[in-house]
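The complex appears here minus one protein chain, its other protein chains still in place.
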Amino acid sequence: MRTFNIVLLSIWVGVIIFASHTIGQQAYDWLPIAAAAEAEPVGHLFSFLVTLGTIVFLGVMGVLVYSVLFYRARDTSDAPAIRGNLKLEITWTVIPILLVTWIAIYSYNIYQRMNTLGALPLAHLHFVEAPAYAEVGNNNMQRAEQIEVIAKQWSWSFHYPSRNITSTELHLPVNQPVRLMLQSEDVVHGFYVPNFRIKQDIIPNQTIEFKFTPSRIGQYQLHDSQFSGTYFALMEASVYVDAPERYSQWLAETATRPPVPAANPAKSEHIQPPAMPLRSNWHTVPPAQPPLINK
Amino acid sequence: MTNISVESTDDPPKLNPMSWKRYFSFSTDHKVIGVQYLVTAFLFFLIGGLFAMIVRAELLTPQLDVVDRSLYNGLFTMHGTVMIFLWIFPANVGLANYLVPLMIGARETAFPVLNAIAFWLIPVIGVLLLFSFFLPSGTAQAGWWSYPPVSIQNPSGHMINGEFIWLLAITISGISSIMGAVNLVTTIFQMRAPGMSFFRMPVYVWTTLSAQLLQLFCLPALTGAAVMLLFDLTFGTDFFSPFKQGDPVIYQHLFWFYSHPAVYVMALPAFGVFSEVIPAFARKPLFGYKTVAVSSLLIAGISMLVWVHHMFASATPNWMRVLFMVTSMLVSVPTGIKVFAWTATVWRGKLHFQTPMLFALGGVAMFLFAGITGVMLASLPFDIHVNNTYFVVGHFHYVVFNTVTMAIYAGIYYWFPKITGRMYSEGWGKLHFWLTFIGANLNFFPMHPIGLQGMVRRISSYDPQYTGWNVVASLGAFLLGMSTLPFIANVVSSWLRGRKASNNPWNATGLEWTTTSPPAIENFEEIPTVTSEPYGYGESHRLAVDPLSHLS
Partner (left out) sequence: MESPTRSGSMLKRDNLTFGFPVFLLSESIIFVSFFATYALLRWKNSNWFPAGVSGLDIHGAAISTLILVCSSIVIYFAERSLDRHKLVRFRRLWLLTAALGVIFLIRQAIEWHNMPFGLDAGLAGATFYLLTGFHGLHIFTGVVLLLYMYFRSLTPGNYNLGHRGVSSVSLFWHFVDVIWIVLFVLLYVW
């Protein structure tokens, strides 16, 4: 009987591990397609988290469901008065400590590899200087394309100082590190491209340096990730990761165009509010002047 | 030690002490106050739920087509505020008010008048917040975090605006919570019956103590932040204005220094309810009682040191990000201890599946899920992807709804016979459970995949790629709305006409079951003397065994 139980238990553990592994592999597909070098390790981390999480979930749920199915009361008598088991309690304290330590170390390693620099500017506040670790691709630094990202209610604009052009589209060269100088002119915004799997809040009146490497050609969406007021949902922009030649071509073409005020969905909606069944007519902050862009 | 007869209170009671009218009076009886809290909180739960329903109706389709954007922002702000400050907090405090004195063998709480004032502030807050819908500026619209500078933009230019009212309400709520906390903590320390040592207190008392200690030592930070924000908004100071000398990130720190612990203020009492209900319906002592009890304090302690995990993507230096990732990971350890203990309690028990047990087991299962996504969120690089997306919204709704609200329901059903002296209807209760359980999962599970896909929270219109899951979530929300109907019907009709309940219908341990249902004005004829640990199921020296049990 005892060996039978052990065999059953092993099979169950095997099933859990297999299922967790499978689901963990599946998890890659739950994230948007990776389009930056920094996104790759996040996928691995997520898969790892899902695998571990599924093991814990299925393990505990297994016990719960088993109990629900097989320990139904047949009368109103009490069950055996088992008050605890020190060894068991120590086990389920120590194992989680080990697990979360493992997760923390793994996460830390990945964070180090990403090194998006986002947190640096707090040095303004004289906080302890941040990253003590070696910067990946330090030698690439010179080549890093530098772009100013200006967020305001409710528009994004991107200024390329090297060519002195401004656009409401963010064009990035593929496989080249880029350095974004994130700035906000009014409230806190957030820079978030799901396909890059990174984000950074933009604190007004600070320039936050944000570095990553786009790795997949295509068109993606930039969202404001920090609630910024009435037209928050409209604060989006297209991000193009281009092949190097296309990128230079775009820069060159755009530079020839004269600056004009950009179209702005928030502004149009503010001027002409759509009719809604439930209207509040509450005061709202008017959208800031749309940026002047080369178009 | 025997009880000494109680002097009659100073002024003779004007109305029959057991009349229903007492629930509408400024009563200082903790049981009346407890019921007042619960009923008031539930009314606000319905209002907050209505807001959520409109929000979900808007999110049925990608475009904006139900409310305008300001109203949308006002609705989700009010939804969060009402649910936290007018539903979960007061419901938990109400349950604690009712139960703690009974559980520790006291006749009343330490500061009855203070306690009553704390309660009566709750409707004041509610009225203030609801009133702000009628201001020309509208309600506050900056989310329940109310981050500056967006929260203090004040486009109406009026001094009395939605944000002003919101800050006022939060400050009053803080005062009420502190009063309630001083009362409960003092009661637990000072008024335990003879023999009721700390390690004989039910876990519910431990969790209430831990939660209220968190209120005492963290909440004032939010009050301080609210006062400064109010100054910025109204008197033109610039504590948090980035373009002057101020710094909005300091507000974020103060806010989360309280508001992370606040999530445990909500969750700990739920853990307490699970720890009472599960042993009673598994007919087994709570497994590892002492570690479960102590882990409550550990959770409270660690949760004061994790707040920056809400600011991983803010202007937070790297050392701080990494440090707070580690502390956040650690908080899952004492939390895990509790989950494992409940699981071990049902293992080899003799399970009964009355409504309270269904809600408790459902709550534990979903908390397991929420805890796992919590640890994922604590993982810094992953959080940077999902921060401020629906993944976070999914995570915390699995806690605040699928765990805490389920636990409050479990508690209400479990102690309903004690509170009202009548049994509720089991059939309606089970229907309520299944509607809630299914609705909650339909509503909140889809938030995880769309969050992973990058759908940002707080947006009033969204990219069509997210439509499918949003429709499921909205349908779940409407189901959840419906699920309150059988509950209301059940509670109202049972309270009026339910079968009479015996003193201990669940054949449970715990002092509250040794007195009458409902308990008399001063709870106990004679103050009991406690001689053993709680949860003596299956042991011979059980307190109070009732032959008329409703277990079956």
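Details
Think of it as A and B in the order they're written, each chain with its own count starting at 1.
Rule of thumb we're sticking to: a residue touches a chain if its C-beta (ideal position, glycine included) is under 8 Å from a C-beta of that chain, and two chains touch if they have at least 3 such contacts.
It should be emphasised that the depicted structure is a prediction, and the values quoted were computed from it without experimental measurement.
Residue B:Pro220 is the one among B:Pro220, B:Gly301 or B:Gly421 that touches the chain missing from this view. Contact with the undisplayed chain is limited, among B:Ala52, B:Val82, B:Ile122 or B:Val182, to B:Val182.
For the chain missing from the display, the contacting residue among B:Asp65, B:Glu426, B:Glu522 or B:Glu539 is B:Glu522, taking the whole complex into account. Considering the full assembly, B:Met228 is the residue among B:Leu71, B:Ala116 or B:Met228 that touches the omitted chain. Contact between subunit B and the absent chain runs through residues 1, 3-4, 6-7, 106-108, 110-111, 178, 181-183, 185-187, 189-191, 193-194, 216-221, 223-225, 227-228, 231, 235-239, 244-247, 250, 254, 257, 522, 527.
Just so we're on the same page, only the chains that are shown with their structure count from here on.
Averaging Cα coordinates per chain places subunit A and subunit B 29 Å apart. By the touch criterion given at the top, residues 54, 64-71, 73-74, 136-138, 141-143, 147, 149-150, 153, 155-157, 162, 242-243, 247-249, 282-285, 287-291, 313-322, 325-326, 329-330, 332-333, 336-337, 339-341, 343-344, 346-353, 361, 364-365, 368-369, 372-373, 375-376, 379-382, 384-385, 387-389, 449, 452-454, 456-463, 507, 533, 535-539, 549, 551-552 of subunit B touch subunit A in their complex.
Taken together, the subunit A residues at the contact with subunit B in this complex read 30-32, 41-42, 45-46, 49-50, 53, 56-57, 60-61, 63-64, 67-68, 71-85, 88-89, 92-93, 96-97, 100-101, 103-104, 107-108, 110-111, 114, 116, 118-123, 125, 127-128, 130-131, 186-188, 190, 192, 194-195, 197-201, 203-206, 208, 221, 223-234, 269, 273-274, 276-280, 282-286.
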